[in-house]
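Missing here: one protein chain of the complex. Every other protein chain is in place.
Labels run A and B following the written order; every chain starts at residue 1.
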Amino acid sequence: MSKTLGELARLVSGEIMGDEGLVIRGVASVEEAKEGDITFAVSEKFLRIAESSKASAVVVPSGIDNFCKPVIKVENPRLAFAKILEIYAPAKPEPGGIHKTAVISDRVKIGKGVTIGPYSIIEEGSIIEDNVYLSGFVYLGREVFIGEGTFIHPRVTILDRISIGKKVIIHSGTVIGSDGFGFVRKMNGSYYKIPQIGRVVIEDNVEIGANVTIDRATTGETRIGQGTKIDNLVHIAHNVSIGSNVAIVALVGISGSCKIGSGVILAGQAGVTDHVCIGDNTVVAAKSGVTKDIPSDTFVSGFPARNHIKQKKVKAMVNRLPELVKRVQRIEKMLGDK
Amino acid sequence: MSKTLGELARLVSGEIMGDEGLVIRGVASVEEAKEGDITFAVSEKFLRIAESSKASAVVVPSGIDNFCKPVIKVENPRLAFAKILEIYAPAKPEPGGIHKTAVISDRVKIGKGVTIGPYSIIEEGSIIEDNVYLSGFVYLGREVFIGEGTFIHPRVTILDRISIGKKVIIHSGTVIGSDGFGFVRKMNGSYYKIPQIGRVVIEDNVEIGANVTIDRATTGETRIGQGTKIDNLVHIAHNVSIGSNVAIVALVGISGSCKIGSGVILAGQAGVTDHVCIGDNTVVAAKSGVTKDIPSDTFVSGFPARNHIKQKKVKAMVNRLPELVKRVQRIEKMLGDK
Partner (left out) sequence: MSKTLGELARLVSGEIMGDEGLVIRGVASVEEAKEGDITFAVSEKFLRIAESSKASAVVVPSGIDNFCKPVIKVENPRLAFAKILEIYAPAKPEPGGIHKTAVISDRVKIGKGVTIGPYSIIEEGSIIEDNVYLSGFVYLGREVFIGEGTFIHPRVTILDRISIGKKVIIHSGTVIGSDGFGFVRKMNGSYYKIPQIGRVVIEDNVEIGANVTIDRATTGETRIGQGTKIDNLVHIAHNVSIGSNVAIVALVGISGSCKIGSGVILAGQAGVTDHVCIGDNTVVAAKSGVTKDIPSDTFVSGFPARNHIKQKKVKAMVNRLPELVKRVQRIEKMLGDK
């Protein structure tokens, strides 16, 4: 899996300073790079660490003009690094056909180049497009649709009538299409279940982490827009609608019927109350609790979430409260007030 | 699956204004209703939206006397809507008998009308009552009890000696009976495992969401009271006791030995410290952290959780801190203090 620096530079359309023929055997972060590895650095700090590291070459931003090691200069070093990682990644599993232990019901349509791993269950009427890869223990309910090139890791549940787009990646343990949490409270305090008869639609190029839960809609659909990336242990409730290219970090919870715009970032452990709209490109800080609509292009934090700058100002004042109390005491003393 | 307005009205004991013979082909929320659909509306706001929607009929509260569309008037429109949804819901899967791939150990008792899906494992000594439905990949440990009419979705783990009541619903990915998190810390800093030899008892009519974890007791039992509803990704620790008709929203964590009264609501991402009692009908707001006992019929929020009204008052003052600081500065100036 060795490449020369020249080959890697061509791959990422980068410019070389140093020996084109240098052999690169692996790829690593600046902290763990060893001889023969290529690494990358963006900021001044990491450029210094890279220089003193054992890495044999470094991917750096175009501006850099002198560096004590061979470099590949590119506009976006992180993107170039991602592409170089692809070269050194272990081979993806070969398409394995349909394992003899897979339980496949009637009226299932299966495309070309499809892999269905051991102990998978495909219920009636499901459609699996070309080049889909289902690992072991995958459960597809009735009338599920899986788009071309989608990769589903082991132990994933996709329930009845759910639709998954093309080139989607779903990690292990995730459940898509569980019932929404909908009940009517009766006079005697008991809960009456509201049937959840809607669907979930996952658009193309979405990636969903491990042990995520996405509930089906009561009626209509829960929808995850194309290119959206969801981390582990995230909960998305019924009838939520999420735009494209949204990033949702681990342990976030989104309540029923929320509308999340495109390009939004929800940081870890944030939560959103039901029926809230969040505008495009808004950032919600970690652990925030969004309780009302948030416009586009905003950065909010705290609970209830609001403008992050204001929130920080208030927080700073809270931390100086002991001082404020002393100032008031001094004034009271001056005024002879007890 | 079409019904007339008259048939639906009889089903929910409602009163019709409009054409009894009107054919209703589907059911939808006000936002997504199309011609031929029935929807429902409770508040003034949604009644207006319903009027301008494409819905052909609307379930409304009894008080309503004029409306521009055919209506069914009922005391509880949400409950009526739930019952109408049942009519239009996709058919439940038929009992399928015991799949030939199910691995069933000795001394397992299986009632009438039981379904055991593909690739299920039932260990020694378990009892499955009549009309239980186990989907694929269900794991029942040794001496598990599953009460009549319970429905277990794919990929659920129920470990040794756990007891599940009648008409319980358990969603995919959930684990019941994992070991409680109990260790003794030794002088050298290492942890010594405390064996977790107790059980979990889930009472009748409980519904448990996807990827939930409920730990077995150290000794004795962890108990979930009848009619309680648990959302996705909730954690319930060892020896917790939960009353009846409790609602626990997603990503809540309840620590060991807590006692939660009946009718309590724990909103999303709330947490409860160990050995805390929460009285009946108390509401714990989202993201709250309960650190000490809370009486019945209380509404608490924040961390540490306390009376919600007081909490809101304090929060409002925190947000006005910049103003307070300015007022103190002005006073100091007046007094010639620096």
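The rule we apply is simple: a contact is a pair of C-beta atoms (placed from the backbone, for glycine too) under 8 Å apart; a residue touches a chain by one contact, two chains touch by 3 or more.
Note that this is a predicted model, so its numbers are computed, not measured.
Which of B:Phe46, B:Tyr88 or B:Tyr139 touches the hidden chain is settled by the complete complex: it is B:Tyr139.
Annotation: of A:Ser172, A:Ser190, A:Thr291 or A:Asn307, A:Ser172 touches the absent chain (contact as defined above).
Within the complete assembly, A:Gly136 is the residue of A:Gly136, A:Gly189 or A:Pro304 that touches the hidden chain. Among the residues A:Lys3, A:Lys69 or A:His153, only A:His153 touches the chain that is left out of the figure. Shown as candidates are A:Gly147, A:Gly165 or A:Gly227; the residue that touches the absent chain is A:Gly227. For subunit B, the list of residues touching the undisplayed chain reads 103, 119, 121, 137, 139, 155, 157, 159-161, 173-175, 178-179, 181, 183-184, 186, 189-195, 197, 211, 213, 215, 218-220, 233, 235, 237, 239, 251, 253, 255, 269, 271, 273, 289, 303, 313-314, 317-318, 321, 324, 327-328, 330-331, 334-335. Residue positions on subunit A in contact with the hidden chain: 27-29, 31-32, 76, 78-79, 81-82, 85-86, 88-90, 99, 101, 117-119, 135-137, 153-155, 169, 171-173, 205, 207, 209-211, 227, 229, 231-233, 244-245, 247, 249-251, 262-263, 268-269, 281, 286-287, 318-319, 321-322, 324-325, 328, 331-332, 335, 337, in rising order.
In the analysis below, only the chains that are shown with their structure count from here on.
If you average the CA atoms of subunit A and of subunit B, the two centres end up 26 Å from each other.
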